[in-house]
Structures are given as C-alpha cells and as structure tokens.
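Dropping a structure here in structure tokens format, bear with me for questions.
Only a portion of the chains appears, each positioned as in the full assembly.
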Amino acid sequence: MRASIKSAAFGLALVAGLAHANVPVANSNITEAEVLAAQKAWGDALVKIALDYEAGGFARAKATAEAVIDAAYGYQAGPVLFKPTLAAAPQTFRTTREGALAYFVGGNPAFPKDSGFALKGWRAVEVANSAMLINGNIATTMGNVTITDKSGKRTVVDKTWTFRKDDSGKLRIVVHHSSLPYAGQ
Amino acid sequence: MRASIKSAAFGLALVAGLAHANVPVANSNITEAEVLAAQKAWGDALVKIALDYEAGGFARAKATAEAVIDAAYGYQAGPVLFKPTLAAAPQTFRTTREGALAYFVGGNPAFPKDSGFALKGWRAVEVANSAMLINGNIATTMGNVTITDKSGKRTVVDKTWTFRKDDSGKLRIVVHHSSLPYAGQ
C-alpha cells in the first residue's frame, strides 16, 4: 500500500519496491501547462468582454470585466503590478482593482484618459512566449501577444506576466507589464 | 519557433497554435521523482559506508562518510536539522557537519557516545513513505525506513526528511529526524 523504494547494494534478496504507489503528495508548485492555460484564458476573457460590449452594452461589458479581474488577477490579496499597454502618467501603474477595471472598460471619471481597452472589437488573442521562469508557485512569461480586432487589424505588444498559484490551486496574475514595441528605429 | 497559444472565441480563421515549442523554461522546483531518487541514494550511501568499513577499515569508511555528507546534506550552506536515530542528550541535534560525521562513523572524542551508526554491517535500505509535501524547491517525506544488516536483522525507524534542491539542481537533506518506534504500548 505504501511506496517502497529499495536499495540493495548487493545480493540480499529484497523484492523490488514499487515505485510510489498510493502515497499522497501535496504539491503547491505551478506547472508550465497551468501557465499556458491561464494565458489562453486571459485571451478568451478579453474577447469575451469585447463581444459582451457589442451584444449587451457597457453595463454587461463592465460586469464581465469585473468577473474577469476577480477571477484572473490577484487584487483581492494585495497590489498587482499592472502596467497596461495604453496607460500613461500620472496613472501608468494600476495597482488597484479600480484602476484595472477603468483601463479595461473606461467610464470612470477618476481615470479620465481611459476609453476602455477591452471594448475595441477584439476577436482573437495569440500568445508567443520567448521564455518562461518557474519558481515555486510563481511563473513568469515574456513574449509577444497579438490581438486581432473584428476588422482583422492586428496589434502586437511586448508582454510580461507573472502568475501566482494560490492555495486553492487557482492561477492569478500578480504582474502584468504590457508595452507597444519600440518604434524608434 | 516560438510557442504559440491561440484563443479565438469565434470564427476568425486563425491556425491552431503549437502547444509550446522550443520555448526555454527555467524551473527551479523539485519533483517527486527527484525526491525518490535522493531517498534511494541515501540508502545506497549508508550501505556503501558499511561495506567500505569492512573492506578498508575506519579510514576508508570515514572518507566515504565525508563524501556522502558533503554530497547529500546541506551543511555547506548552513545548519542542518539532523536528529539521528540513536543520538541523545546533550548531543541530540547534529546541526553541524562534524556532528553528522561523528554519528555515522564515530571516533570523535568530542562525541563520546557515538560508536558509528553506519559501520554496523548494513546491507539494504527500504523506504516506505506515508506522504510527501512539495513546495517550491523543498520537499518533505515522512515514513518508515527499514535497514537490514548482514545477519538479516531488520531495524525499522520513523523518519522525516526535507530535501532542498540547490541552484545547481542537486538535492540536499536539510531536515532529517529519525526515531525508533514508540514501544510503550
């Protein structure tokens, strides 16, 4: 019933142990597969907000965005390091849930420059990671994310995400730095 | 060349992304398989010290024990929480390399009760884990370890090990609590 590893340096006739049968293992580490799934979920969520806006207007888009933020980001546990693609000074960094929501759907007078990034007709999201680092329950990816709108126009951004696997096993974004490509050359 | 994850909520004809091709992943986490291998290596090493003692005497056993301690324990990085099976007050806890070596091979006047646990004719070691916890680069096991000597006599101990995977990828014992079964009932 228990795992059994045998180590016989010479001839005592011990039966070979089972590799590791039925031993409970509690593992809090994040896996590469979980990270890839969370990236895909982020893309699906962005498209969903855009579609909900078109089908149900601002109120529905906002409700969806709130659900997305609460499910996919880590604001309920503290500040999130979020630098959205199109955010600028003096509100570049959106460390609070309110700032993230304003960025995604706009309509908040406290964030007057926000016009609602998620409302812009997005239809597809493609992630191309350049590398990934895994460390305990934390994983960071860096790469390009390409988003396509309903006219077929593609926008490419440079994006860094850190996902943290919480105690319930759910991955949450705790770092998100997105920027337009450098165009000076 | 890059990993490509696509998320198309509806009909845009994006080709399906490759799952995660050729993206470098740096992962510092420990795995269950690594832990099982390290447990087996500990057993092999105990038997090797015993055999080297019989074949080459104290000097050879001591040299082997030093190599084992330096390879398998974490003393070079700080204190190790080591409570050997047969150690007692006032030298119960062997947080230093010297204390561990004295326990395994004896011969150190500073540890007068140590007669050399590893010299006692061991021939086989069997590990039966009851459960395992994995957390980042740390894993802890608890279970029974049965060691058999050359006469076939078996000794069972209750043992807890914590292994830490260092930056070079090597597992090192940083906690080792071993005790004889409670015999009071």
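A and B are the chain letters, set down in written order, and residue numbers restart from 1 in every chain.
The rule we apply is simple: a residue touches a chain if its C-beta (ideal position, glycine included) is under 8 Å from a C-beta of that chain, and two chains touch if they have at least 3 such contacts.
Bear in mind the structure is a predicted one, so any value in this text is a computation, not a measurement.
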item: Subunit count for the whole complex, all chains sharing one sequence, 2 displayed; value: 4
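Definition applied: only the chains that are shown with their structure count from here on.
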item: C-alpha-based rotation, chain A on chain B, 0 to 180 degrees, nearest 5; value: 180
item: Inter-chain centre distance, chain A versus chain B - centres from mean C-alpha coordinates, in Å; value: 36
item: Interfacial residue positions of chain B with respect to chain A in the complex; value: 2-10, 12, 14, 17, 19-20, 23-29, 32, 36, 39-40, 43-44, 47-48, 51, 123-137, 143-144, 148, 152
